[in-house]
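A single protein chain has been omitted; all remaining protein chains appear in their positions.
And now, chain A:
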Amino acid sequence: MPTTQPLNEAGQVAEQFNDIDQQVQSNLFGMWLFLSTELLLFGGVFAGFIVFRVIHGEAFAAAAGHLDLMLGSLNTALLLTSGLTMALAEQLVNNTRRRATLVMLLATIALGAIFIGIKGYEWYHEYEHHLMPVLGLPFEYPGEHPQQAELFFNFYFTLTGLHGFHMLVGLGLLSVIAILTWRWRDPPRIARQVQISGLYWAFVDVLWIVVFSLLYLLRS
């Protein structure tokens, strides 16, 4: 049975590489290396949060109860779905299916944009209830242990803000890739770009799974 070559392993080899396999592996390795540095950035905040979550268990559990679990869960489902559409885009582009790839990329962008919209709504809701201890805004916590709750919300805005920034970068990246896919000028190169962007997008998914579990789900 004949096997067809994936599109990302076709095309001209850049002059610094011996063959296309070395080029593809170098691309992937470079992205994984970059993602490792991202893990260092988030890992420190995760570790800090876990330490304070253990030390101030009761106060952090009560503060987590002020977050909207339904919207957080909906956002997680949206992001997991965008992970699926991005993975499908990678498969489709390798099978040289331009139109279907474009549809999946646009679906990923749309799901990511809805995620950001819902997150913005949540932030506005917390701003209205004076639960946003940033930029000198008043913090009026209705429960016990307001100082520890303020610490919780500091972590909340740092983690969701940092994650939201990465989402915006991802959305910008995917928009450029969608335009390149629409033009379809160098398909093998586009296939490699979709693969690399897919790695970044899936990593942002993984970060959200941890952020959501730490902030929203530990309520007892």
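Note that a contact is a pair of C-beta atoms (placed from the backbone, for glycine too) under 8 Å apart; a residue touches a chain by one contact, two chains touch by 3 or more; residues count from 1.
Throughout what follows, contacts and distances are computed from a predicted model.
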Undisplayed chain, where the name is taken from the UniProt record, one of "ATP-binding cassette domain-containing protein", "TonB-dependent receptor", "FecR protein domain-containing protein" or "Cytochrome c oxidase subunit 4": "Cytochrome c oxidase subunit 4"
Hidden partner chain, touching residue among A:V13, A:A77, A:L137 or A:V169: A:A77
Residue, one of A:V13, A:I50 or A:L137, that touches the chain absent here: A:I50
Contact residue for the chain not shown (choose from A:L7, A:I20, A:A63 or A:M86): A:M86
Residues belonging to chain A that touch the chain removed from view: 25, 28-29, 32-33, 35-36, 39, 43-44, 46-47, 50-51, 54-55, 69, 73, 76-77, 80-81, 83-84, 86-88, 90-91, 195, 198-199, 202-203, 205-206, 209-210, 213, 216-220
